[in-house]
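Excluded from the complex is one protein chain; the other protein chains are retained at their positions.
Coming up: chain A.
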Amino acid sequence: MQNSFKAAAVPQHISLTNSDVYSHSHSPFYLRGDGSGRNATNGTNIGELQQSAGNGFSHLDAVDLTRSTMYNSMKASSGSVVSSNLQFGGLTNSLGSADQMGSSNRGVGLMLQRGGNVILGFGGSLGNGQFENWTENSGVVADHSQQTDNTSTDTDAKNQFPRVHHERLIVEDSTDQSKGRIGDQKALCKLAQNREAARKSRMRKKAYVQQLENSRQRLVQLEQDLKRARQQGVYVAPGFSGDQSHSMGGSGSVAFDIDYARWLEEHQRLVNDLRSAVNSHVGDGELQLVVDKVMSHYEEIFRLKSSGAKSDIFHIISGMWKTPAERCFMWLGGFRSSDVLKVLGNQIEPLTEQQLVGICNLQQSSQQTEDALSQGMEALQQSLVDTLSSNSLAPRNSGNIADYMGQMAIAMSKLATLENFVHQAELLRLQTLQQMQRILTTRQAARALLAINDYKSRLRALSSLWLARPKG
């Protein structure tokens, strides 16, 4: 049967042949034998649509019926037209020609998918075409209510029709099938590509949403952790509570605080594992595993601090992310490497002769390196004093802005070496720990790590006690 639609103001004509792209559709999208029941229940129609479309239409996922596609694939010979303006306003106008529609209730429903894909649904095919129009929540509506004898009623079924996952296209018969063949191939290709593209974009979107969900959950968990930690009296940088104005580094320092808090919690967990392993006298191999885990966790804080130093060196040096007592005895952004061995006490005894020599050498070398770095820092401070003091600047600033800026530039470059110092200090801490592990046996190393952790947590507890002490 002829289906022809006259478009009101369309430059081109499209004939819809059933040899079109929709030849892939093996089962009719829907076939309305009678138009009576349809119009009233557009919603159900879509429901049916979806159901029937459930299985075989995945290949018709995304059809982007762009103008060119349409126009390539459709020949105008049969005189069918579709509005080039895929607005339903225009379309409906175009469909308004009652005489064309005749009693067959044909119309073109355009369903725009998200992403701009368009699905053409053609009501009825061979027989009494019934036109179904349905909309998609992107808001383009098929409206053939203007058809004179059209029984389809809905114009805006945005809400009625849920997102249709499977689109179908039905093409009405056209007499002009042969001419459409070549164009059909191109259209098929294009449609397939479009389907792929739409599918990919849907998957991307899903992945993104998933990522957002995960981040949100993580955030919620972090906030809970923080609240818990605060209640336990652990000092947490106030900047985390959302007020970032106090820290110059802004989000960089806040991010570091969060990372550090998380690291600390993980560290505590690992140390507890270690403690239970030691207490339950597990075998050396298993103990070594736990020790290795703790050691590699130390490497992680090294990396964290190095990147934190890059983003905000003063925040790291300030130690605001540590408890007050820790902060007081801090050295270049962390604990003193020479203290590591001092806090061991007699935990690692008995030591062999060789081990004793090794430990003594380690003590000495870490002390020497620490002193060297400290002296380097003093030299830095001294040179900054020299640079910034009025001795270095021109006697009277009669427009010697250039001098001033020059000195400032020098001071800036000196300040930049701070990061290197903190980096070296951090490296020293890590290497001292690693060398200690090399010298000691597994069991001794485990006890040593526990002792170090005990010292630090006692220092933190001291901070809390001090903060909570009754004053006056």
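We adopt the following convention: a contact is a pair of C-beta atoms (placed from the backbone, for glycine too) under 8 Å apart; a residue touches a chain by one contact, two chains touch by 3 or more; residues count from 1.
Going forward, contacts and distances are computed from a predicted model.
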Which of the following is the UniProt-recorded protein name of the chain this complex doesn't show: "Glutaredoxin domain-containing protein", "SKP1-like protein", "Golgin subfamily A member 7" or "Ras-related GTP-binding protein"? "Glutaredoxin domain-containing protein"
Candidate in contact with the missing chain, chosen from A:193, A:296, A:368 or A:389: A:368
Have a look at A:227, A:293, A:438 or A:458 and name the one touching the chain we're not showing. A:438
Pick from A:311, A:424, A:441 or A:457: which residue touches the chain that isn't shown? A:424
State which residues belonging to chain A touch the missing partner chain. 358, 361-362, 365-366, 368-369, 371-373, 375-377, 379-380, 383, 414, 417, 420-421, 423-424, 427-428, 431-432, 435, 438
